[in-house]
Structures are given as C-alpha cells and as structure tokens.
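Dropping a structure here in structure tokens format, bear with me for questions.
Below is a slice of the complex: some chains, not all, each in place.
A, B, C and D label the chains in the order they appear, each numbered from 1.
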C-alpha cells in the first residue's frame, strides 16, 4: 500500500483533481443512468396499471 | 353586407373574370361554381385580400377592404384548399391555437366538442395530425367553423374528400350560421343541400 | 428449435422476454458491483504509482474500459439492428434501442476521462488527433441514432430507419480502433502503454481488465432494464389500439 | 366581434412555434450539434496545430454560427407556407410585422440561443481562454438575433421557390457580412489585447437597426410571396 495517509490518497500525487473528477464523473453518470432507467420503469409500470 | 363591384381578376396574363358584381346579404350564401381552372380559388383569395384585384373593388358594409385592412380581416374566417394546420400538432392543439389566434374561445372542452361536431372521433384527438387521413385533416381545418364568431365565411371546396356524414354536419353548421345572420361564400363542385332561397349562384366561365 | 436445451423462439417474443430479463438483471447488477469494487481496490491500493506519469495514470482504470465499451456497444447495437432488419424481428430492434443510450454514455465518459488525462500529460484538454476525433464522431453517431429515432414517431419506421443508420455507421469503429496505427498520433497505441516494470504492469492490466468486466456487467444490467421499459412502453401503445385479440395475431406473426 | 389583442396574438404565434419545437425536443439540440460537428470539421481539414487553430478560432466559430442560422432558416416559414398556416397568419387582424417578430423570436430561442450557450465550450476546444471566451459568447449573444432577423427577410423572399435553400444563402450571406466582421473582430481584438468594446457596440447597433427595419421588410416580402 503506497498511501501514507488519507490526505495523500486524496491528493493522488498532485493529480487529485483530474483523477477524482474522472472517477467521480463516471460514478455520477452511471448512478444517474441507473436512476433514469429506474424512473422510466416505474412510470411504465404505473401506466400499465392504469390501462389494465 | 358584403359586395363586389365590377371586380376583375387575372392570373399571369390570363383574364379569369371581369366585371363581377355580387352582393351577399346577411343570412345568404354565395356559391361560386365553374369548371376546373375557371378562377374560383382566385376569386375567394381576392375576397380575403390575399390577392389584389385587377379592377373594381370589394366592399364590406360599404367600405373598401383595402382601407379597412385589419378591421376587415377581423370579420372573416377563411378555409382554403390548404388546411392551415400543423402536421406535428394534435387536432386539439391545432384548433386551440388557431382559435386563440383568431380571438375565439379556446378551452379544451370547447375545442373537443367542435372536433366531435365535425365528425372526428375522440380516438384521434391526441394523435399528431400527420397520421390522419386526408379527410380527417380536412375535418380539423373545418372544425374552426364551429368556434368562429365572425360574420363572413369564405370556404374553398369544403366538401372535397369529406364522407357523407361530415358533409351533412357541415351543411347543418352552414345553415345555423346563415340563420344567425352570417354570410358565406363557398367555392364548390357539389350541390349544397340548403334551402334554395338563401343560395345565390355565381358561375365563372373558362 | 432448441439449442442447449433452451427454446430460443420462446424468448424471441417480447412478452416472454420481459420476465426473463427481469430475472437476469439482479445477477448482472451484483456481478457489476463486485467486479467494479475489486477493480477499484486493485487499481488504487495494489497497483503502484507510474514513475513517469505519477498517479494521473490511474485514470486508465475508467478511461480504457469506457472507451472499449463505447466501441463494443456500438458493434453489438449494429448487430441487433442488422438482425432486426434481416428477420423483421421487433425484439432485436428493441435491444438496439436499449443499447444506444448506454453506448453514448460510455463514449461521453471516454471523452471526458480522456481529456482529464490529457491536461496533465499533454498539457491540453483537447487535441485534434485521429483517435480523439474519431471517438468524438462516434458520440455524434450515437446522438444521431438517438435523435433520428426521437424524430420519428411511427415505431416501425423509427426502428428500421435507425437500424439502417446504425449499420452504415459501423465503418467508423475500425477507424477508431486502428487510428493509432494508421496515423502517427499523440494518443498512445496498444503496445506502448506502460512504462513501469513488467510485474507492476501486470497488476495494472489486471485492474483494467476487471474494471472492463465490471462495465460489461453493468451494461448488461442497464440495457436489460431499459429493454424492459421499452417493451412496457410499447405494450401500452398497443393497448391504445383496438382490441387485444387481434394484436396478439399480429404479435404472433 | 372577436379579435385578439396584439400581445395575445404575439404570444399565440410564439407559443405555437415553441410547442412545435418541444414536440421534438431533439430539434432544439440539433443546431447545437450542427455547430459542434462543423466546428470539429475544421481542425480535421486544417490540421491540429494549436497556434493555427487559435488564430482561426473566431472566424471559424462565427462562420459556423452563421451557417447554423442559415440552415435553420428553412424552418422559419416554409412549413407554414406549405400547410397553409402562413395564409391564416396573414389573416390575423394584427400588424403582420409584429407577428413576424414573434416568429423570429421563437426561431432564435430554438436555434440561436443554444449556440450562444454552447460557445464557451467550443472556444475551449480551439484553445481560447479567459477574456476572449467571454467576448465570444457576448458577441454571439448580440449577433445571433440580428442574424435571425436578417435571415427572415431572405427566407420570406425565397418562399416557395425551387432550390430555395441555396438561394436564401445567396441572399442573406452578404447581409450577414457586417455582423460577421464585427463579431469575429471583437474576439480577435480581445485576443490581441486591444479591447473589444468598439466592435461589440457596433454589433449592438446592427441589432437595433435590424429590429427596426427587418420585421417590416419581412412582412412585405411575405405578402408578396403569397399573392
């Protein structure tokens, strides 16, 4: 394990901004996509119940 | 009262009609008839002010429509060859918007009633007009007449591609308008099933 | 016809596919979570710092999987589209429709993480090099397919028109992949990659591969969930039609 | 007698066009994509050197915005003309020039505004930074409505003519030239550190001038086209 402390970990050798933006944006996009699909599914389910 | 005085019109070098003087009194209908290409559409567009006459004048309550401008257009409803509806909008939206632009009432319920009155079933009220059939699109255009409170109606072949049910609805609507003291000018190839005393014919020759 | 004991035709109809997809989604989701977790652990805590690029290189663990997925998903989408056109099969069009947004998302992520990486290593957020450009074009293709579908509301036409365009656009995928080889560019090629010693490179490669597998699982889960939405939405439109029995006749065709 | 008030009619016109645009959400995004794609084509043709790209950035981005406006002009009146909505619009008892302002405004919201909002990002791609990015955005904000208004004249004049896509280009591009020069000039002078106020105020003047005259000219052209 090369990280001496959490702050070192977050700093990423001075590249923290870039690294964490990348990972953060990726995580955010994926979570957003999952939520979007989930909401869409819920909406579709409601409509189905309405029709039936 | 609506009058044309010695009206003459031409399209590109060709004289279509000349010296046409007719008077449309409240409660009467003027049927413009004639062969294909005799100038019915051109005549109607002239009455709207969309086309300028070669000679003569068009008078609304005795005043020239060229002087009246917007005061005159506020008196008429025109339904042309083209339907004047947006393909991408639904019948309801189309009718609402055109009623609103004409200054007529345009709530959802009123609009739906008008569409049903012309024979357009509820099932297609919320589809984009693009997918409707030829005749159904015409219904949407004509439904404006059920909302219109204007005294003068100018209709260009309103019956073309309508089925029999819609034709009779429209005839009834015209009847109601006339008995309210309205005026109608109509270009058509069909017979109109209205009492003959309220109809006046203008035949254009080719 | 049965293949490995499964009646495939049974699942080729949307109604049968809907519950099947529902059953598979949890498994894929769990696999995705586990793999991405392990990948992140190896990537951040096992793999050492690169002595040339410092820790910025760790972006590789999202960048490369995202870039790969963007291309894979396009090919898969085009394949479904082709099958749909060839066999006139509605479920395959639905699959193609469900894949497009995820593909676009990964393309966007590849671009984003790439430029995050580019700033520290190349000194610029963006350069006009062949691979970057072709990846950008891939994004436009995804957007093109999605907007083409969005602008057509007749489902049948929407399905088939976007399928034709997806197929035509496949030519771009080999261009992206080989762009590094064909043109001399700033972006690194497959062989150059790591500057560290072989043993350390191995942990990096492992992390990258595990992350990629995780992204695969994620894509499966999300597209299956989305295809369920698509089926449900289309069924709803169907039930707006006249009566159910005749729809089933049409469906069975 | 039923007659809509002026503001009612204006709102009606704008509402219909925005409704149509909303019907296909993607339409609104379209001019943005167009700008992004065309702007990306130039580096492909010209080559990737940052120095060259920064030098041509203002010109390229402005020409692109101008082309986006040009391409979307087809939407302004043609559809209305073909389906007869335009002749109905002419029959609305309100001054036509006012209704034209409504249509042009809706057109700008759909096709101009998105480009303005996107421009900072594109500037970054071409290596612009800081001040000049803001000047670019500001110049587009002032310039694109002018483009829409001038374009409307051309669109009305070519209504219903064959090959009007290119004809309209021919008619309006010369009118666009001053806007292009001042707009691109603003960015260039800010890059050179000279200050871009002069160019920006000239752009503002263009805007006011065209607001005063263009709707009126467009109205006349529309009446002629429908004869």
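Here, a contact is a pair of C-beta atoms (placed from the backbone, for glycine too) under 8 Å apart; a residue touches a chain by one contact, two chains touch by 3 or more.
No experiment lies behind these values; they were computed from the predicted model shown.
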Protein chain stoichiometry for the whole structure, using the labels that appear: A x1, B x2, C x1, D x2
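Basically, only the chains that are shown with their structure count from here on.
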Which of C-D and B-D has more C-beta pairs touching across its chains: B-D
Inter-chain centre distance, chain B versus chain D - centres from mean C-alpha coordinates, in Å: 36
Where chain B and chain C are represented by their mean Cα positions, the distance between them in whole Å: 56
Junction residues of chain B, two or more chains touched: 128
Overlap residues in chain C, where contacts from two or more other chains coincide: none
Complex contacts: residues of chain C adjacent to chain A: 44-45, 48-49, 54-56, 58-59, 62-63, 66, 101-102, 105, 108-109, 112-113, 116-117, 119-120, 218, 222, 225-226, 228-229, 232-233, 235-236, 239
Chain C - residues contacting chain D, complex: 124-129, 133, 136, 140, 143, 146-147, 150-151
Chain C partner contacts - residues on chain A that touch it in the complex: 1-3, 9, 12-15, 18-19, 21-23, 25-26, 29-30, 33-34, 37-38, 40-41, 44-45, 47-48, 51
